[in-house]
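I'd like to ask you about the structure that follows.
Here the complex is missing a single protein chain, while all its other protein chains stay put.
Chains: A, B and C, in written order; residue numbering restarts at 1 for each.
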Amino acid sequence: MIPLIAPGWLLLGGACLIPFIPKGAARTSFMLALPLFGMGLLWLIPDGSLAASFGGYAITPFRMDGLARIFCLIFLIATFLSALYAWHLRDSFQHVSAFIYAGAALSALTAGDLLTLFVFWELVSLGSVGLIWARRGEGAWHTGLRYLIWQMASGLLLLGGALFFFRETGSLAFDAMTLQSPSAWLIFLAFGIKAGFPLLHNWIQDAYPAGTITGTVFLSCFTTKLAIYALARGFPATEALIYIGVIMTIFPIFYAVIENDLRRVLSYSLNNQLGFMVVGIGIGTPLAINGAVAHAFCHIIYKSLLFMSVGAVMYRVGTAKATELGGLYRSMPLTMIFCVIAAASISAFPLFSGFISKSPILSESLGGGYWVVWFLLLFASAGVFHHSGIKIPYFTFFAHDSGRRVREAPMHMLLAMGIAAFLCVAIGVYPQALYAMLPFPMGDYTAYDAAHVIGQLELLIFSALAFGFLMLSGLYPPEVRGVNLDWDWVYRRVLRRAFERIGGSVLVLGDKVWGYVLGVWGVVYSVLARFYGPGGLMGPSRAAGSMALWTAILLSLALLFAYS
Amino acid sequence: MMRRLVQKLAFLEKNPRRVFRALAALGGALLALDALLWIAGVYKNIPVWHGLYGFVMCVALVLGAKAMRHIVRRREDYYAPRATDSEEERQP
Amino acid sequence: MSETLALHAPALVILLPLLTAPLCFLFSRAANGVWATALLVSLLSFLCAAFLLEKTFDGRVLSYHFGGFPPPLGIEYRIDMMSALMLLIVAGASLLGLLFARRSVARELPAARQSAFYVCYLLCASGLLGVAATNDAFNMFVFLEISSLAAYALIALGGDRDRRALSAAYNYLIMGTIGATFFVIGVFFLYAATGTLNMTDLADRLHALPVGSRSLYAAEAFIIVGLALKIALFPLHVWLPNAYAFAPSAATVFLSAAAAKVAIYALVRFLFSVFGLDFAIGGETLNAVILPTAMIGMIIGSFSAIFARHAKRIFAYSSIAQLGYMMLGIGLESREGLEASFVYLFNHALAKSAIFMALGCIAYQQASMKLSDLHGIARDMPWTMAAFTIAALSLIGAPLTGGFIGKWLLMDAALAQGFWLIALVIAAVSLMAVLYVWRVIEAAYLKAPTGRRRGAPRAEAPRREAPFSMLLPLWIAALLSVYFGVDTRLPVGAAEIIADSLEAAGQ
Partner (left out) sequence: MQTLSLLALALPFLGAAAILLLGRLPNPRDIMMIAVSIGTAACVIALLFLYEDGKTHAWTLFALLPNLDVAWHLEPLGLLFAALASALWVITGLYAIGYMRANNEKKQPRFFACFSIAIGSAIGVAFAANLLTLFIFYEILTLSTYPLVSHRETKEAKRGGRYYLAYLLGTSFLFLLPAIIWTWRRAGTLDFVEGGILPGSMGGMEAALLLALYVYGIGKAALMPLHRWLPEAMVAPTPVSALLHAVAVVKAGVFAVLKVGIYIFGAAFLSEKGASEWLIWLACFSILAASLIALTKTNLKARLAYSTVSQLAYVILAMALATPAAMVAGALHMASHALAKVSLFMCAGAIHTASHKDEIPDMAGLGRAMPLTFSAFTLGALSIIGLPPFIGMWSKWRLGEAALSSGQSWGAWAALATLLLSSLLNLLYLLTIPARAFLSGAEKRVAMREAPFLCLLPPCLTALACFAMVFLIEPLGDFLAPLAREPR
């Protein structure tokens, strides 16, 4: 028997109540209680699904199985941590947006059909954009708008795909499909946008650095991982995903190296991490899928921890630009430690969470015979370490001293970061707990064999050596202010200009045409008016003489007709 | 405890080459261990590959990115006012 | 009693006004007395007409032999459905016009000429009635001239208020005389060829004649052109706008409702009953002449109306356009077309007389009929303008008004023969009607009144609603034009019978 209320619905309902609870401790406690209560529900809910009918369609508004459960769990944890991190916040708009966002994401996880999925898919977009707009200001407004367009485009593609799917199969059930019909392609693209497929990825790097400090923590958790879940559910073992994923892991690291805004560095790194998961799903063996899911699980924790630590710095210093930071370990040592733990996790140091989740993907790519893929993933791993593992903590807390002396992050932030850091280490040390929750049995797989550990350590140490070498030799590119053109340049600059030009000229043309029409009408009118006006040919004052003439003409015409 | 940690770090910050040498030593040790284990037949992976690959690729990555920056970098207010890049970031 | 009445009604309907007119002229100079007499006579003649209509509604034809002499020799009054309908229209218009006339004439004409107005009015009415009733070609000419001469005088009576009425009447006189002359020339040709003037007889004898007689061609051409002048068919319409615009209001009401329509009747009578479509100038030739001239007339008339600045002239021009509609239906030379024409004619008489009565109400309150002086008049004369709006809707052809039925049938008739262009012209001209009607309505309802009306003799006197005696006939006509748009049995039923009989005769 499924309890009437799914965790996601619980959060959505809670979101509606938030504005009515007085700001302050009462509200934040309520917001913290919601995910905890949701975890309790998750604990109680058995596997199974709920069938219903809506508007004449058979739908499955709720479905729980292994895949959904582990994603639900991590989403709830992330909600709790993010809410704790945002304890200080007194902005109802952000609170509501965040909980609608989290609740919709959770509900989407438990959607058993495409229609329900679409509904929550769109709600995810709407909730999340609030976290960007909540920053307020012209730049955030436009960024949010771009973000929203991308998200809606994804939702609409999903809608189109669902329509096609229903047309093709007569059902709306959301299960594994193959890329052989228009419906599958449309849905694939819809998931692809949210998962940050190459060329569809720019919204991530565009929007996440523009969110509020606390909002970006929420953002980093849900949208993209929801897409990973959807891909794992809908397109496991789709070979195209392997290559897409590999590209996703490679190209962002180049940008991450030269990016100045640390939150954007993290966004690029997020994209790169998604690549690993996509590869895992593409390989599609149970172990690979497990790896992807586990990686998503760990990733949510350490990535939000990274965003939290950079956010804490931003909270105290006011900026997240590498050029403005440095030497902060003196002021914020605890934050620094948490950041380093997160960096170690994302770099997949042994004993940290990233290691135990990335290993299955790497070994399955090798096991599946994808040699080139494996090489590239290895490169990407080294790159991750380089920009996330070293660059983030180094430029924030070390490097040259910016001279800023600030207070340590507030208590609640430290608490949230501490819990996240604890989880990173705990999972890394005792991965079996996580492995047990994965959708497929892991058997006796372990990441901790000598080859793995030593290989990984070697990779990381030598990457660090390379960094040191480059720094010491002065070859390392200095941090400078500026923006780097990515693919989004095409639509943010080129298409926009083109659209403005063309649109402008079309409008001008339209006005001109309308002007001509009016002009012609004016000419016709004046001619007619002269013709019919006083003194005109058809005017009112015509003498009888002309009439007599007309009579004669008409008569002769009639006679002519008659006699001809 | 935090104070001591900060002091230690300050010391390291002043002596980067020391850190580098320590790292190099660690790397050398790992390489040696790797080779030894391979000789001992604990596993059949290619020895020392990870380290060399990591080093070379990281250098290549940074240099490649550095070159790329020449092409893609623009002023911070390139997209202004439709982006947050050049906006004052201090938030409550 | 009924039988006696039936026997003499065809004569009574005409003779009553015809004889009363000179008697009034001789014995009474008091305008009110003459008016009352005229009203009574009109009422009687209207009752007779209604009675006749009722009698002929089953398709029966009543024949009245004047002095007891049988047809070829004596003058015959022959009342079929078509005549009865025309009698009803003319007598009805005359009744409404007279109801309206008392206050209007009292204000517009000097006291000395008021009784003359009513005498002329009665004469004109009896002339028109006579045209509708008689079955004698020459007698028709006589009645036509009686009505025309009376009409010239009626128009000229407007000269006290606006001198332009005199030149308008003069123009009309010249044109009307030319028309009458042409008509009578045609009739003489016919008489020369056949030796009879009775139209039924004429028809029989004409068809016995060898085909291709030139004098008969000439006869038909003269008669058509002559009547076209009276109808004011384009391009012979130039006399009409000024005549209608400057005549006394009550005269305009009557003339616009009855005069041209009777001429149309005469034309139809000759074309279909006397000549027949396959005779002399054949149906196709007529088709080729009437259809284009009717359409051009519709368009030109509408344009003129759109650009006119004088309210009465707007609707005088509109009459030219509307006459075009009626001629169009006749020009189609089909059963549907004829039916549509007669329905149209009937409804137009109601709507147009209502419109001119409304304008007469305005003229009662202010001298100027310029559009710019009508601004905001709906505030001062709400009832008048409301009735005007209803009648105007009928003129446009809004649904549930008489005009709509007429246009519907006309379009249907055009489409029935596959005349695309004609249907489109009908639609377009309706639209132009919206334009000119709306200029008046916008001025009346939406524009703020200008401070001082130029050239208004009673500039200081506030405009007020027209007297009840003028509003009553106005509202009767307006409501009737709606009534016959909803209950269409009378006009459509009558027109069907007419069309059937004409079609039978025309073959």
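Just so we're on the same page, a residue touches a chain if its C-beta (ideal position, glycine included) is under 8 Å from a C-beta of that chain, and two chains touch if they have at least 3 such contacts.
None of the values given here were measured: they were computed from a predicted structure.
A.B. asks: For the chain that's been dropped from view, list the shown partners it touches.
C.D. replies: A, C
A.B. asks: Looking at the whole complex, which of A:A6, A:L41, A:L109 or A:A134 touches the chain that is not displayed?
C.D. replies: In the complete complex, the chain left out is touched by residue A:A134.
A.B. asks: Which of these touches the unseen chain: A:L36, A:L50 or A:M152?
C.D. replies: With A:L36, A:L50 or A:M152 as choices, the missing chain is touched by A:M152.
A.B. asks: Touching the hidden chain in the complete assembly: which of C:S45, C:T134, C:N242 or C:S430 does that?
C.D. replies: Going through C:S45, C:T134, C:N242 or C:S430 one by one, C:S430 is the residue touching the chain not shown.
A.B. asks: Since one chain has been left out of the picture, which residues of subunit A touch it in the full complex?
C.D. replies: Touch set of subunit A with respect to the missing chain: 53-56, 93, 115, 118-120, 122-123, 126, 133-134, 136, 141, 145, 148-149, 152-153, 156-157, 159-160, 163-164, 166-167, 503, 507.
A.B. asks: Considering the whole complex, not just the chains shown, which residues of subunit C touch the missing one?
C.D. replies: Against the missing chain, subunit C presents residues 393, 397-400, 405, 407-409, 411-412, 415-416, 423-424, 427-428, 430-431, 434, 438, 442, 445-446, 448, 486-488, 492.
Heads up, the rule we're going with is that only the chains that are shown with their structure count from here on.
A.B. asks: Taking each chain's centre as the mean of its C-alpha atoms, give the chain farthest from subunit C.
C.D. replies: It is B whose centre lies farthest from that of subunit C.
A.B. asks: Which chain pair is joined by more contacting C-beta pairs, A-C or A-B?
C.D. replies: A-B
A.B. asks: Determine the centre-to-centre distance between subunit B and subunit C, using the mean Cα coordinates as centres, and give it in whole Å.
C.D. replies: 104
A.B. asks: What residues in subunit B touch two or more of the other chains?
C.D. replies: none
A.B. asks: What parts of subunit C, by residue number, touch at least two of the other chains?
C.D. replies: none
A.B. asks: Flag every residue of subunit C that touches subunit A in the complex, lowest number first.
C.D. replies: Contact set of subunit C toward subunit A: 170-171, 174-175, 178-179, 182, 214, 217-218, 220-222, 224-225, 228-229, 235-236, 238-239, 241-242, 245, 280-281, 285, 288-289, 300, 303-304, 306-308, 310, 313.
A.B. asks: Sort out for me which residues of subunit B touch subunit A in the complex.
C.D. replies: Contact set of subunit B toward subunit A: 2, 5-6, 9-10, 13, 16-17, 19-20, 23-24, 26-27, 30-31, 33-34, 37, 42-43, 45, 48-59, 61-66, 68-69, 71-76, 78-87, 89-91.
A.B. asks: Touching subunit B in the complex: which residues of subunit A?
C.D. replies: For subunit A paired with subunit B, touching residues are 135, 137-140, 142-143, 206, 209-210, 212-213, 253-255, 257-258, 261, 314-315, 318-321, 327, 329-330, 333-334, 378-379, 382-383, 386, 398, 449-451, 454-472, 475-477, 480-486, 492-493.
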